[in-house]
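One structure is given here, and the rest of the page talks about it.
Take a look at subunit A:
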Amino acid sequence: MEWLNAIFSGPFLAILGAALAAGCAGAGSARGVGVAGEAAAGVLTEDPGKFGQTLLLQALPGTQGIYGLLVAFLIMNNIGLFGGNVNVTTSQGFMYLAASLPIAIAGYFSGIAQGRASAASMGVIAKKPEELAKSMLYPAMVETYAVLALLVSILMLTNV
Partner candidate 1 sequence: MARLAVNPTRMELTNLKKRIKTARRGHKLLKDKRDELMKQFLEIVRENQKLRLKVEESLMRAHASFTVASAVMSPELLEEALLYPKQSVTLDMDFKNIMSVNVPRYQFITKSNDPSEIYPYGFAMTSGELDDALYALSDTLMDMLKLAEIEKSAQLLAQEIEKTRRRVNALEYVMIPQLAETIKYITMKLDENERGNTTRLMKVKDMMLKQAHGY
Partner candidate 2 sequence: MKYGEGSIQDIDYLYSTARLRSLERGLLSHDRMDRMCDAKNLEDAVKVLAECGYDDTVPVNPGQVDELLAEARNELFKLVESIAPDLDIVDVFKVKYDYHNVKTFLKGEHGGENYQALFIPCGRVPVEVLCENLRENSYKDFSSSLRRAAEEAKEVLGRTNDPQLADFVLDNACYKEMLALAQQTNSKFLVGYVKLLIDSANLRAVVRSRRMGKDADFLRLCLIPDGTISPAALISEMNPDAFEALYNSSPLAAAGVTGAAVLRGEARLTSVDLKCDDALTEYLKKAKYVAFGEQPLIAFLVAKENEFTAVRTIMAGRFAGLSPDMIKERLRDSYV
């Protein structure tokens, strides 16, 4: 039963939360940036002059990963992981885990969704480069929900 105790121990749960926040949001961003990157490569093959514009669009889905990282850092800081003195009760551990979920889940899905929207916007600038600003708005809208999730995660963390 020792491993069960280890799982339900406060520090493990808190670190699991940090891992989820960084991992899921990062995975979402990675897929999103990958999707956008494939499309960017397609545009670049025919039109190397659009490197800057496509790079901008490709970078958009990358923010979720940063948010995840931020939340993970906050959790680790809160539980005093960097100080080497982790002192968290089991119930606190569950709270940290729960607080990480918004950015983990929303980060993963919004990253992918934003990647697709970015890739679609690549199609727009491929045909109409002058519409870069407008076409960037569409993937940027997806960002809202990642930001909201980040906000919720941070609010939760500060009040644990």
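As a working rule, a residue touches a chain if its C-beta (ideal position, glycine included) is under 8 Å from a C-beta of that chain, and two chains touch if they have at least 3 such contacts; residues count from 1.
A quick word on the picks: all candidates are chains of the complex that A comes from, given by their letters.
On a predicted model such as this, the values are computed, not experimentally measured, just so you know.
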Inquiry  = Out of the listed chains 1 or 2, which is the one touching subunit A within the complex?
reply    = 2
Note = Interface with candidate 2, subunit A side, in the complex: residues 35, 38-43, 45-47, 116, 119-120, 122-124, 126-127
